[in-house]
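One protein chain is absent from this view; the other protein chains keep their places.
Then we have chain A:
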Amino acid sequence: MSILASAEKQNLTPYTTKEDSCPQCQRMRYFNERMVLLVGPCYHKMCELCFENTFASGPAACPECQRVLRRNEYYQPIFEDLTVEREVRVRARMAAAYNKRQEDFKSLKDYNDYLEMVEDLTMKLLYEEDTSQTDSIIEKYKRENNAQIERNMSKRQREEMIQRKVLEQEKSKKLQLRDEYLRQLEDERREKIEAKNNIINALATSDKSAKEILKARTVQLKKSSLSNRNAGRKVQLELEALLKSAAEGFYDDDDDDIDVEEIDDGPFDPAESPYEPVIVRLREQYDDPTPAFRQGSLAAGVTREMHQRYLIEGAMAGLFEPPFSGSAKSSNNEGTQDS
């Protein structure tokens, strides 16, 4: 099933219980811890061994509903309730096709009508009312809106990527902030111990009075706590600036109009070429011995004028090239020729 990635791809554990058993061969998990149960598009379960036997030689019918299925349509279900499994998959399929956004509509009402229509189709699929008709409606829609679906899909992927980047940045910045805070706590603690030791030392060795020493210490403490607080604030500011710039980048990138980079840098000639143009003026009429053109040549765009130009340019080619100079390979004949 390509619509929703399998459990392994999404890093989800498939749903299992101790009481699992295969409805086909009645094997139970009690006897085989590693039994794998698979379901196909008809949502009938089958263990891996039965699966291998059934699909050993190409597509085969489901033993329960006889629907012919293929090997690659089977996968391990993620949910306990298979109706939920089915709904999730149906919705994923719908979302892949119907991915228009509000900005694609002229009014909110149009958008709501569209959502309503999508939900109706989804319900029809879920309750299996005229499934084939619904399928053909969806296929038709996909075909007709192919370009837009692709466009919206790549838009969404881009947005998700940016969002992911912003989240990552935020997370790493937060971690950094936390480390910074822990480091500060540690520093403060160390400083306190150090200061205490200093005082004891000073009291023991200095000849100043005890009162003076204590006063000097309070001033020092105030200073250091202030500087610590400033450092914390700086980190906070940095984080805010980063988030802001990331958000701005996000909106900038999302802007689909191209007026952003409209720098006019001088004259511009789309037909620019490294070669001088070859100017050949043809006469009105030539004595043309060419017999009738091949059948249908005129309808294929072959004209007498083109043929004559070909012959004359061919005859003149290289005539105005100075001998043995420049690159021997530059074939284009330069100069103006009259004929």
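We take it that contacts are C-beta pairs under 8 Å (C-beta built on N, C-alpha and C of every residue); 3 or more make two chains touch, one makes a residue touch a chain; residues count from 1.
We take it that contacts and distances are computed from a predicted model.
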item: Hidden chain of the complex, named as in its UniProt record, picked from "DNA repair family protein", "DNA replication complex GINS protein PSF3", "Ribosomal RNA-processing protein 44" or "[RNA-polymerase]-subunit kinase"; value: "[RNA-polymerase]-subunit kinase"
item: Contact residue for the chain not shown (choose from A:Asn201, A:Gln220 or A:Thr303); value: A:Thr303
item: Where the unshown chain meets chain A, residue by residue; value: 146-148, 150-151, 153-155, 157-158, 258, 262, 264, 268, 270-275, 278, 290, 293-303, 306-307, 309-311, 313-314, 327-332
